[in-house]
Each structure stands twice: as C-alpha cells, then as structure tokens.
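Only one protein chain is missing from this complex, and each of the others stays in its spot.
A and B are the chain letters, set down in written order, and residue numbers restart from 1 in every chain.
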Amino acid sequence: MKTAIEFKNVSCGYHSTTVLDNINFQINEGEMIAVLGPNGAGKTTLFKALTGLLRPTTGIINIFSNPPHTLSAQKRSALIAVVPQELETPMAFNVEEIVMLGRTASLSRWATPNREDHRIVERCMVYTDIADLRDRPLSELSGGEKQRAIVAMALAQEPKIILLDEATSHLDMNHRFEVMQIAKRLNSEEGVTVLMCSHDLNLAAEFCDRFLLLDHGRVVANGSSSDVLTERILSDVYHCDVRVQQHVGSGSVTISPAHRLTPTRAGQGIRVHLVAGGGSGEELMRRLILAGYEVSCGVLNNGDSDTEIAHALGVKTTLEAPFSPISNEALQRSLEAASSADVIIVCDVPFGPGNVANLKIAEHAGRQKKPVLIAGSIEKRDYTHNKAASAISTKLLAAGARTWHGIPEVMKQLPQSK
Amino acid sequence: MKKSITPWLIVLSAPAILFACMLFGPSGYGLPGTDSGAFILRLNRVIAGFVVGAALACAGVVLQALLRNPLAEPYVLGVSSGAGLGAALAILTGLTAITAFALPLSAFIMAIATLALVCALARQGGRTSVYALVISGVIVSAVFSSLLMFLTSRAKEHELHTIIWWMLGNMGVNSVGVLRACSLIILLGIPLAWILARDLNALTLGKEMAHHLGVRTDIVVTLGLVVATLISAAAVSMTGLIGFVGLIVPHVMRKLVGPDHRRLIPLAAIGGGLFLAVCDAIARTIIKPEIIPVGVMTALVGGPFFIAILRARRKQGWIE
Partner (left out) sequence: MKQVISLFCLLLAGCSPRPVSDPGTGTPRVVSLAPSLTEIVCAVGGPEMLVGRTSACDYPIEILDRTPVVANFGTPSMEMILSVKPTLLLQASLADKSMGTQMESMGLKPHTILCKTLDDIPHAIREVGDCLGRSQKAAAIAEQLARQINEYRESAPPLSKQPTVFIELSDDPLITAGGGSFMSELVSVAGGRNLFDDADQDYFQVDAELVVARDPDVILYCQMKDSGKALERIKARAGWKDVKAVRSGRVYDHISDNLLTRPGPRIIEGIKQLRSCLQDTARE
C-alpha cells in the first residue's frame, strides 16, 4: 500500500507565529481520516500546507512522494481536490459550468472542452445526483445541492486525495449525511483517500476509520476511535467534560459534551480549599465559583498569577510576601481557613522547600477524614531535598486521598449539594 | 445549449453594423468617395472606435473577474489618472510640439507606471490581495488626480483647453502611426487575455479555490492585470478618457452569453467595439457641425440599454 500523505517534522506558520509545531504522521492510500481539534488547533494550517498554499518552515511534506510546492499546479490538482465549507462566485455560472471548472487544469488553453471532459463532468454529476440541476445557476441552489455540486467539481479533477474542509458545517443533518455518503462511496469504491476536518465529532466517528487529533499545533492522538475518541483525551483537548458512548448494536460512537448534564449550582453550601500556585489553580477556581462552591485558597505568594485570579473572583486567600518561603504564621492562618472546608484539592503545582509546607494543610485535613484530591502524581514535580513532598503524598494516598487528571474529572469527584 | 444563438448573432452582425457606422458622418450620409480624405478620416474613426471599445470592454471583463468586483472597470487601478497626468505633462512641457507621438506615448508610459506603483503598494509579504490592489488603486488615483489638478491650475489658457478636451475623450486620431501602434497593442492584448479565460473562470471562485483547481494564481493575476492595463492604457492614450464602456459592456455581455470567459472575452470585445463605434457615429452626426463628447453618448445610449437588459434577465448573478 502506497503512502498518500506524509508529514515529517513539519513546522509551519504565518510570519513569526508558528502554528504547526513539529508534526509527524502518515496516511496510506485509500484511508478515510478525520482531522479533529478545537478552534485554533492548526487544522486549517495543516490543510494549507498540504495543498501548497503555505510552505513549511522546517520539515518535509510528501504527497505521493512529492513535496506539494514542487508539484506543477496541474499535477497538484490531479492529486488533491478540496471541498471548502462554502463557495461563492459572483458570476451566474450554472451547475454544469461549475463542475466543468474542475477540469480547469486539464483543459487546453486553446480549445473548448472535448468529449472526454464532457464525459467526466457527466459522470461526476450523476455520481453526486445533480444531473437534473445542470442548467440552474449555482446561486439558486439550496445548501445541500450547492455542496453536492462542489463535490462534483472536486471529483471532476479526478484526484487521488479529497480534502473535505468543514465541507458539511453549513448543512442540516440529512444533507450532512448525503455529502458524507458520497465521500464514503468514493473512498470505498474508487479508492480515493479522503481527509476531512470537522467540528462534528459524531459525523467523523460515523464515517472515518482513523482520527488525527490536533491541539496547539501538535498531534495529540493518532489512531482508531478507541485510541483517540476517549473521554479523557477529548476532555483534555476540548477543556470540557465529554461523554463517549458506544452503541451496543452498531458499534458506532456518540460523543456529547457532558457538563450540561450536571446542575449548574451543584456546589452551593460546600466549601473547598485549594492548594495552588503559579497558575495551576486558575481554571479550577473559575469552574468552582461558577458551580457555586465556596472557595478558599492558600498559602499563595503575593503577586502569583493565582493570587490575581483569586482576588478577582473574591476567593478567600492567605498570602505570603512575594518570593518568600511560607512562614509558620501564614501557615497557621491558612490552616484555620481550611479547617472549615469540606474538601481539600491539591492542584498541579510543583513543590519545593518554599511551599512544601502547604501540604501540611492536606495532611491536617486527611487526619480529620476529609476528602483530599491530588492532581496527578506529586513525585514528578517534587523538588524538595529529601523528597519530603512525595513522602507526604504517599502517606495521604494511603490514608484514602484520591488523584485526578483534568478539570472535568475533579469536578465529578467533588461532593454536590442536594 | 440555449445560449448558442446569441454569440453567432453578435459575431455575424458585427461587419454589418461597422459598415453602417461608415455611412454616418458629419459631411453627409452614405459612403464618402474613396479618393477623398473624408473616406480615410471616417474609416480611421470607425476603426479607432471599434478597437478602443473592444479594449475597454475586454479590460473590464478581466478586471471584474480578477478583482471579483462588479464595479471594477478599466480605470479602477489608476490607469485614467496616470494617463491623464502623462498627457498633461506632455502638453505642459511642450513635447507635443515635437511629435504627434508625444502625448499618447507619455500617457501610455504614465499609465503603466501607475499600475506598477499600485501593485508595489499592494504587495505585502510577497503576496498581493485583491482588496489591497483596489485600495491602492483608489489612493494612487486620488493622489495623481490632485497632481493633475495642480498642473491644470498652472497651465496657460490654450494648454488648459487641450488638457480638458483630452479628458473628455476624442475619437479623432490625427496620426495613423498612433492608431496603428495602439491598435497593435490592443489586438495582441485581447487574445492574450483570452488565453487566460479558463483561469479567469476558476478565479471567480476566489484565489484559494483557483489554486486548488490547478491555476497558477500569482502568475495569472499579475498577467491579467498587466494585459488589462496595457490595452486600456493603449486605448486611453489614443482617444482620452471614455467612461461607461468598460463597466457596462461586460455586464451586458455576461447577461447575453453567460459568464464563461472563453466565450465572454471575444464577444465582449466585439460588443464593446460595436457599442463605441455606434455611439461615436451618433455623437458626430446628431448636432452637426459640432461633436458631442463621446463619453456623454456612451452613458446616454448605454444607460437605458443596460437597464433594459437587466430587467429582461433579472435573475442571474451580479446585480440581482
């Protein structure tokens, strides 16, 4: 099986900003792949690099072993066709003329389209079921008809790869399926490699065999639906709680954002104390306040980014002077504040000799049999001399403390008011 | 193919209409004797009208497609103000006294220089967007127009008249050399534009989509701009500023024969040529012995014609 698309250590961007950061992946001929990721993840840039609109700053892109910018325009258009989200032309081209535009690169400059061109256009119109619309101007068609006409135009290029660039975003449920079914047929019957990018994860899950998940210009996950479409990975990338359910009968996967299932004021009357610092508590503080929890935080150094957020949100905070180790006095005050808390959360903050004292708050709460939630593993961010933080953490976990990864997870572990 | 008869009608009627234009002149109706100077003069005038009209209409078609803007016309990138400035310079420096080529040549060179300036201003980071082009065109036009106004204010009385009358457009070409040179540029330029027809079709979908369809967009856009400017500069330098043809004829022809540039470019050229030749025939005979500036005629004749065509085929494309 031939390699259709290959990205080797590709970085790419506009002017001075790098959007794609050292991307590596391979796509074989005949695959149907979805490129997923939140807004700004780099999907559009990846497509631009793939079609030769943008040259990578480092690394190599190969399309059937040719870098796109070395291909002649004509050859490139015979390899890759693009179906965009939307296509407008100010001229009153009719459907047949639009589909004929797919033949642009293969037409002679000197002659009108020949019999072969007409045959191909005819076939593409039949394939996408728009032959009846051939004399209608594109601008008069409905969204679904228009998009099918554009797919036909892309088909008329007779490409080996088709890129669906948000091609179904403007369509309703039924027309989405219509367009995707055409793509699937192309893929399975004609062996065309299909690469789609979409925000509609369910649609992608329904039609694609492989998924490439991008976030902040990097490939976060690459593989089958069970490798990529997991609650943990998706909730990390999309920063929201996600439910992934597999239909027992069909095996198809449904993905839905879950946070709307939890009541919004779930935290009313419940007190939470955070051990944070260096911005590790920012997002969690926001979420907790939004959910109605009563939040305290400490000890934080004055000037720390978490301090600013805490002030802005009205979180009760115990402060220490900037860049100073935590004093006994501050710790005492913080312990007092934490004593009324129902839950203690330790955020993803590194521990050193200066702030290891903060773990005493968790220890104290643990002794009182209050729930303690610790982010990730403290061993990996323990910078104290004798691994004091790790020791405390081990003790806490043995005493019943739990760990968490990602905000949706910790939110789920919190007690809720009735 | 229901549109197939209109193009042939236009092509076949062209010789008849041009011959009819030859029959109308201020010195009397009917063909002047071939041995008299009047015959040559009328022939040159009809040829100039046809060639200039063809150039303006063709340039309009190309620019409307490249800039994806229904208001684009041959002068949108500053050709008119550049040529006007060139003409004024030739008149004020007295170059016109040396050779009959001075004025057209100076206008032509300044028009091309203006396009170069507009493109240089619009280019950013190795790329040129059509919006930047249009805006630079507007800015350069404004600056050059004020320079032209300044020069006009410094002109002596007889120079002033020449500048103003030149701006109104004038189909009488004194020098056969100028007529030949400009016609040559135009008659080479129109086929060159026609070669780009399939790329222009794709470019109406936008530069990115055209790229995906296999068009070398940067080259085609540059080439298209240069050809359109070249032929409109040749037209302007020969007969001064004539409005309306380059804006309206492309729209009318698009309604009549469809938007495919393979058909549109040659037919717009023929249609624009016939339109201007007819307008000039009216302008030079209607209030003998005077001539109405042909730009007035193109607007008076073209306006109602345009509205009639738009009303008849309301539904398609631009200006719905």
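Operating definition for what follows: a contact is a pair of C-beta atoms (placed from the backbone, for glycine too) under 8 Å apart; a residue touches a chain by one contact, two chains touch by 3 or more.
The shown structure was predicted, so the numbers you read here are calculated from the model rather than taken from an experiment.
Contacts of the undrawn chain with the visible chains, over the full complex, involve B.
If you put the hidden chain back, the residue from B:6, B:44, B:69 or B:222 that touches it is B:44. Considering B:27, B:69 or B:222, the position touching the chain not shown turns out to be B:27 (whole complex).
Summary of contacts with the chain left out: across B:20, B:139, B:160 or B:282, the touching residue is B:160.
Interface note for the absent chain: among B:9, B:116 or B:176, the touching residue is B:176.
Listed here are the chain B residues that touch the chain not shown: 25-28, 32, 36-42, 44-45, 94, 96-97, 100, 103, 153, 155-158, 160-162, 165-166, 168, 170, 172-176, 179, 240, 284, 288-291, 293.
Note that only the chains that are shown with their structure count from here on.
Per-chain CA centroids place chain A at a distance of 53 Å from chain B. Across the interface of their complex, chain A is touched by residues 65, 68-70, 125, 195, 197-199, 201-202, 204-206, 208-216, 254, 258-260, 262, 315-318 of chain B. Listing the residues of chain A that touch chain B in their complex gives 15, 51-53, 73-74, 76-78, 80-82, 84, 87-94, 97, 101-102, 104-107, 109-110, 112, 137, 139-140, 153, 157.
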